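A single protein chain has been omitted; all remaining protein chains appear in their positions.
Let's turn to chain A:
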Amino acid sequence: MANPRLAPTAHPSGAASPDVIVEVRDICKHYNDVEALRDINLDFERGKLTTLLGPSGCGKTTLLKIIAGLVPATSGQIRINGKTVTGPGPERAFVFQDFALMPWATVLRNVAFGLELKGVPQAERNRTARHYIREVGLSGFEEKYPHELSGGMRQRVGIARAFSVNADVLLLDEPFSAVDEQNRRKFQEDLLQLVEKERKTFLFVTHSIEEAVYVSDRIVLLSPRPGRVSQIIEPAIDRSAAPDVIRRDKSYLDVVEEIWQGLRQYAE
C-alpha cells in the first residue's frame, strides 16, 4: 500500500456507526454441498456507492440477492436501518442484470410497476414514473415497448423503475454487463450524476475493475470459493473532474492496478 490515497480499512465488526444503513452480519450461504459465502461481515454507509467486486463464482450476486431478500442466507443476518429483514422490503429496490422488463408493457407501465404493486393510484404513479423516465434520459420513449429499445435504454428503464419506488437502498446486479462499451461509459457517467442528485445508498455488483473504481466510494473485493471479503478499498478520486480527466488520473489508474494485483491470482 504505497499509495496514501488508498485507505484499506479493517473488516468492520461490532457496533455500527449511526449512519450505517445496511449491516451484513456473519452471512454464510451453502448451495447443497457448495459453500458460496463464508462469514461475510460488512457495513454500508448511507449515501455511499459501494461496489462488490470479484471474479466470477465469488458469490457477489448471491450476496446482493441475500441483501435484497430474494435469496435466503444459510446463516447470519441482514439489518436495514437497524432492523433485521428476512425478505424483500420497500426500503430496497433491485436493478437486474437482464433488466427484467415486462415485454407486454410500455416503458411507462414498466417504470410505474413498482408503484402499481404498492397500490399507488394510476395518475400519481404515472407522474412519478414520467419524472424518472426524464431523469434517466428516456423522455419521448414512454409509450415504447422494451423490444423497441436498445440494451442500454432498457437498463435505463430498469433503473428508473428502481428510483420510482423511492427506496433508501438501490441494489444493482451487474447492471451494465449487457450494455455495449460506448453506452456503458456514458451510462456510468449518468449514474454518477444520479447518485449525486438522488442521495441514495447504492450497492453495485460488477466484474469490471475500471467500472468499480470509476463509480465507487468504496470497493469490497471478494475472493472466490467460498466467497470471503478479501480487501476493502476506498478510491479517493476527485469526481468533480471531467470523466475523461478521471480516466487518465494517476490515482484512478493506481487503484485499478492495485485491484488487478489483488485479483490476478484468481485469473486462470
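Keep in mind that, in the parts below, a residue touches a chain if its C-beta (ideal position, glycine included) is under 8 Å from a C-beta of that chain, and two chains touch if they have at least 3 such contacts; residues count from 1.
Following the convention adopted for this analysis, contacts and distances are computed from a predicted model.
Q: I notice the complex is incomplete. Of the names "DoxX family protein", "Predicted Zn-dependent peptidase", "NitT/TauT family transport system permease protein" or "GvpL/GvpF family gas vesicle protein", which is the UniProt protein name for the chain that's not shown?
A: Answer from the record: the omitted chain is "NitT/TauT family transport system permease protein".
Q: Any idea which of A:Cys28, A:Leu70 or A:Val85 touches the chain not displayed?
A: Going through A:Cys28, A:Leu70 or A:Val85 one by one, A:Leu70 is the residue touching the chain not shown.
Q: Touching the left-out chain: which of A:Ile21, A:Ile40 or A:Ala93?
A: Candidates A:Ile21, A:Ile40 or A:Ala93; residue touching the omitted chain: A:Ala93.
Q: Specify the residue from the set A:Val34, A:Leu117, A:Ala236 or A:Leu253 that touches the hidden chain.
A: Considering all chains, including the one not shown, the answer is A:Leu117.
Q: So which bits of chain A touch the chain we can't see?
A: 65, 68-70, 87-90, 92-94, 96-104, 113-114, 117-118, 145-147, 165
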